[in-house]
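One structure is given here, and the rest of the page talks about it.
Presenting subunit A:
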Amino acid sequence: MENIPQEARTSVRRTLEIEIQELRDALLYLGSMVESQILNSVAALKNRDFDSSRKIIEADLDINRKRYAIEEKVMIAIATQQPMAHDLRLLASILEISGELERMGDYAKGIATINIRMKNDPLLKPLVDIPVMAQKSTSMLHRALTAFIDEDVEVARAIPQEDDEVDYLYDQVYCDLMALIIQDPTTIQRANWLLWTAHNLERVADRVTNICERTIFSATGVMREIETENDKK
Partner candidate 1 sequence: MTTNYSELLKRGVQTRRLRRKSVNGFMLSLTGILTLLALVPLFWIIGYVIYRGGKTLNLAFFTQLPKPMGMAGGGVLHAIEGSLIVTLMATVLAFVPGVLAAFYAARNPNTPLGIALRFSTDVLSGVPSIVVGLFGYTLIVKPQGHYSAFAGSVALAILMLPTIIRTTEEMLKLVPGALREGSLALGASEWKTSLNVLLPAAMDGVITGVLLAIARAAGETAPLLFTTLGNERFDLGSIIKSGVQNHQGIFQIMGRIFNSPIDSLPLTLWKYAQQPYPERVDQAWGVALILMILVLTINVIARIWIELRKKKLRG
Partner candidate 2 sequence: MDMKIEIKQKGDWVVDDNPNIKMKTTYLSVNYGKFRALTDINMEISEQKITAIIGPSGCGKSTLLRSFNRMNDLTPSARIEGEIALDGENIYGKNVDVVDVRRRIGMVFQRPNPFPKSIYDNVSYGPRLYGIRDRNNLDGIVESSLRQSALWDEVKDKLHQSGMSLSGGQQQRLCIARALAVQPEVILMDEPASALDPISTLRIEELMHDLAKSYTIIIVTHNMQQAARVSDFTAMMMIDETRSGRLIEYNATNIIFTRPQDKRTEDYVTGRFG
């Protein structure tokens, strides 16, 4: 209760405000869980740490549980508090974003699974771009969630532009791996694992864009897709 702002504590809709604040906190917590999962899954892959990957796969259950808890809390708030206008948009957005986060968690779980599946095969090439993609996309995620909590429309509009960078890195990884495959077709399996990993990270960045669109909708009521420079080409 400590982090509930004064206005919420004395508001006419105190019950609803408290519910919303708790949901915001829950969403941030879920977000940080997902961030760790992503970063840890790539680190585990880089270090070929199978234990770590197993833990990551188990931890995904927590993420799912947390997501459903958030969903239920939102449903209850809608049913019992009859939220309107901004409150309603906010709750609907929380619902949507928790779904996005859960899917991002699945991507991290996918990467951990890849690590385990690869077993004792060495990495086809040392991971250079992939860790950068992980850094970039988790940074975007972190800032997007903060923007959602703060209802910062400007920041929310800006973050999706960074998706272009992640896409660029993905293209790099793709080209590098393609070159290796052409050189030696037997590496195709191991290339696939890495390509899939990069693909998961690229999808994380895409989903961050969705979160930003939701932020703008929640704050302004306008639902519009955000176009990046790449999209406009």
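Just so it is clear, contacts are C-beta pairs under 8 Å (C-beta built on N, C-alpha and C of every residue); 3 or more make two chains touch, one makes a residue touch a chain; residues count from 1.
Inclusion criterion for the candidates: all candidates are chains of the complex that A comes from, given by their letters.
It should be emphasised that the depicted structure is a prediction, and the values quoted were computed from it without experimental measurement.
**Student:** Of 1 or 2, which one touches subunit A within the complex?
**Tutor:** Only one option touches subunit A, namely 2.
**Student:** Please output the residues of subunit A touching candidate 2 within their complex, sorted ascending.
**Tutor:** Listed in rising order, the residues are 11-13, 16, 82-89, 220-221, 223.
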